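Every protein chain but one is kept in place in this view of the complex.
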Amino acid sequence: MKLSARNVLQGRVVEVHKGQTTAHVRLEIGPGVIVTASITNEAVDDLALKEGDTASAVVKATDVMIGK
Amino acid sequence: MKLSARNVLQGRVVEVHKGQTTAHVRLEIGPGVIVTASITNEAVDDLALKEGDTASAVVKATDVMIGK
Amino acid sequence: MKLSARNVLQGRVVEVHKGQTTAHVRLEIGPGVIVTASITNEAVDDLALKEGDTASAVVKATDVMIGK
Amino acid sequence: MKLSARNVLQGRVVEVHKGQTTAHVRLEIGPGVIVTASITNEAVDDLALKEGDTASAVVKATDVMIGK
Amino acid sequence: MKLSARNVLQGRVVEVHKGQTTAHVRLEIGPGVIVTASITNEAVDDLALKEGDTASAVVKATDVMIGK
Partner (left out) sequence: MKLSARNVLQGRVVEVHKGQTTAHVRLEIGPGVIVTASITNEAVDDLALKEGDTASAVVKATDVMIGK
């Protein structure tokens, strides 16, 4: 399935931290460049996410702000 | 002002494309790694955004999905 | 690519309406049940979206509110 | 109060799962079609949400991606 | 319909500016405190939004960042 989301940033999972319903997943998408995602625990299980996995951070263009 | 948003990805503006109310701004955050933001035309003017500027893509963790 | 987004609602494209930068795409996901997406024109071209296509509305759980 | 959000999908609450601050609520909006929402525990209490309730999944058009 | 969104900020419409698909609506929610919303033109028509109307800015808690 191809997505309309404009941003698909490939990287490597460096951390998966589960709470009671929400998990934080960190991806290294470049040398020292870390992206943090907040997703459901169910999604972590569904994708069997674990440290070392190749995965992508997917972000819709409308969810990206610019800072200058 | 420091932000709660977990993702601040620095890069260089490579394109600013304005529509009637909404603009698309592309940032190169790494060699060949482009992030697209959809922001208001007013924000483009307010930040005086133009090609070549150093700027950051700012994304809240809850707006990041993971694909695997 | 499998996504962490919890909501993938399959349907049929019933309308694609492009503005200058932003397009509205309507999907019928059930008898008379229409979902509207606001995506970039570039995404419409990239996915070659047109009326009659089978496609899915993809929504992150954190972007769903409940009304009662 | 009428909302600008374009997507109001009516259904029946099939599950309410609370964490420490965030709850996941699942709605059946059609035969076997489940939508998951991630909302605050406070909202669950405020709306007195429970299994069997008639409720709607409300989603802004800008939060809907298309997959094809 | 009561909403799970935690933020419903009442105010007065001070500007409605339509593009080709997307409109910007500004609401004064307090003396000199303006909130800008980016919604679809269809929503503007659907709610018959015009200057002077009493209306509310509705925002999900997950879409609010904190700056300090």
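Order of writing sets the chain letters: A, B, C, D and E. Residues in each chain are counted from 1.
Basically, contacts are C-beta pairs under 8 Å (C-beta built on N, C-alpha and C of every residue); 3 or more make two chains touch, one makes a residue touch a chain.
As the structure is a computational prediction, the values presented were derived from the model and not from experiment.
The shown chains contacted by the absent chain are A, B, D, E, with contact judged over the whole complex. Residues touching the missing chain, restricted to subunit D, are 1-5, 19-22, 40, 42, 60, 62 (touch as defined at the top). Seen across the whole complex, the unshown chain contacts subunit A at 17-20, 22-24, 36, 38, 62-63, 65-68.
On the side of subunit B, touch with the chain left out of the figure occurs at residues 1-6, 8, 25, 37-40, 42-44, 46-47, 56, 58, 60-62.
Keep this in mind: only the chains that are shown with their structure count from here on.
Contact with subunit D and subunit E alike is made by C. A rotation of 120 degrees, rounded to a multiple of 5, brings the CA atoms of subunit B into register with those of subunit E. Averaging Cα atoms per chain gives one point for each, and the point farthest from that of subunit E is the centre of A.
Two copies of one chain, subunit A and subunit B, form a contact in which over half of the residue numbers belong to both partners.
Between the CA-based centres of subunit B and subunit C the separation comes to 23 Å, rounded to the whole angstrom.
With each centre defined as the average position of its C-alpha atoms, the distance from subunit A to subunit C rounds to 21 Å. Along subunit D, residues 3, 5-6, 8, 24-25, 36-39, 43, 47, 56, 58, 60-63, 65-68 each make contact with two or more other chains. Shown here, the protein chains touch in an arrangement that is not a line, ring, star or fully connected set. The chain pairs satisfying the stated touch condition come to A-B, A-C, A-D, B-C, B-E, C-D, C-E, D-E.
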